[in-house]
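After this line comes chain A, so read on.
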Amino acid sequence: MKKLVALLLAVMFVLPAVALAGTVKLGFINSITGPEAPIGENLTNGVTLAIEDLKAKGIDVDLIKEDDTGKPDKSLAAFEKLATRDNVVGIVGPYTSATANADAKLAERYKVPLIVPAASKEEITRQGFKWTFRVSGTTGDYAGVLLDLATTLGKPKTMAILNENTDFGVSGAKSAKEIAQKKGIKVVFEEAYSKGSPDYRSTLAKLKATNPDLVFMVSYVADAILLMRQSREIGLSPMAFLGAGAGFSVAQFAKEKEISNGVFSSTQWTEEAPWAGSKVLFKRYVKQFGKPPTYHAACAYESMMIMGQAAAAAGGDREKTREALTTGKWNGILGEVRFQDYDGYQNQRKAVMLVEQVQNGKHETVWPLKDAVKKPIWPFPGWKK
Partner candidate 1 sequence: MALLEIRRVSKFFGGLAANSDISFEVRQGMIMGLIGPNGAGKTTLFNCITGYYPPSRGEVVFNDKRMNGLHPDAVCKLGMARTWQKVRPLARMSVVDNVMVGALCRTNSLTKAREMAMEQIKVVRLEQRLDARAGSLPIGERKKLEVARVLATQPKLLLLDEVMGGLNPAESEEIIELILDVGKLGITQMVIEHNMRAIMRVSDRIVVLNSGEKLAEGNPREIVANKAVIQAYLGESDA
Partner candidate 2 sequence: MLKIGNLNFSYGDLKVLWDVDLEVQEGEIVTVVGANGAGKSTLLKNISRLVKPGSGSITFNNVDITKCAAHEVVEQGVVQVPEGRKIFPQMTVIENLRMGSFIASARKKRDLNMDRVFTLFPRLKEREKQLGGTMSGGEQQMLAIARGLMADPKLLLLDEPSLGLSPLLVKSIFEIIAEIRKQGVTILLVEQNVFQSLRIADRGYVLETGRVVLKDKGEALLNNEHVKKAYLGL
Partner candidate 3 sequence: MIVFFQSLISGILIGGVYALIGIGLTIIFGVMRVINFAHGDILMIGMYLTYFLFTLFHIDPFVSIVITIPLMFLFGAFLQKVFINRALNALPQNQILLTIGIGLVMSNTVMLAFTSDYKILTTTYSSSSVEILGISVSEPLAVSFAITVAITAALYWFLYKTDMGQAIRATAQDREAAQLMGINVKRMSIIAFGIGSALAGTAGALISPTYYIFPQVGSVFTLKAFVITVLGGMGSIVGATLGGVLIGVAESVGGVYIGSGWKDVIVFVLFLLVLLFKPSGLLGTSKD
């Protein structure tokens, strides 16, 4: 027992971990436990596949995984440990916007390259940071592509916004409102609901009373299903239901076809995404983990691929890795990725967004039209009785 305690103390405070020759040491921070864990699992799996593929390319990654339970202080501790004790070359993660925001600050301080795979809050890459890179699109991208589709296919005049009052939900709703106003669509209803309530019927009834052309929702999967079920119950039937990624783009949602058919959702990646290897990765993922991946998995996969290659090319030097990330160009399952400075962003990938629509219980890519697999069904056909 004494031996164990001594060792534990040694591990925690003293010993800097020894780097193995010929490998590149990277860190990965994710919500392995905690409320965000269901999506976190996608990221973990995506990274696992990336490590395999890197190995095939001759890059051995010594990966240190850290759980941040979705909490910023835990995430900081994890970053701290990776940056100062484990001396990793670069870090991929964390998942949520709140934790990513906290870690970005540390990346700057410790000069450790950080690739944020899936957090979409705009501010993360708008703080003038040099060491934080983002593969994921921003909340504005999610809303933008959906409203592009809506204004092209129809002439909506009014929109209702319903979002969960979490960081993700609120920033998504904010972006949607801005973009809608730019496009001349009036926002007639806005409400943030508390996640986890079994009954949204009264809120939806109030929404229905404003008679909007578009209903824009930001939710994770469980609430997404609940909201659509209850929309059906009370007979809410607008021109279109728009879901900003997350819950609406998950296979579990699509499977509930009674309520999900006809719903649009924006996403960064799908099985049919028009980029090399998407289908293959999708199949591999299903085979290995027994369920279909979300775009989070693809983003995490691509983030790790980029980090692994950049770090290996830089010979394990952090500064050189950063330079490689700033100037580099990659072509993977997310298409061409470059980290650019634009519109107040730094080191931000200009994400090419896709829109899927649930048709017959399956997500079909319907937008942009050139990449579409199926034609979008517009307007919302109404509920089957």
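For anyone wondering why these and not others, all candidates are chains of the complex that A comes from, given by their letters.
In this section, a residue touches a chain if its C-beta (ideal position, glycine included) is under 8 Å from a C-beta of that chain, and two chains touch if they have at least 3 such contacts; residues count from 1.
Everything quoted here is computed from the prediction, not taken from an experiment.
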Direct contact with chain A in this complex, candidates 1, 2 or 3: 3
Complex contact set, residues of chain A against candidate 3: 33-35, 37-38, 41, 165, 191-194, 196-203, 205-206, 209, 220-223, 225-226, 228-230, 232-235, 252, 255-256, 258-259
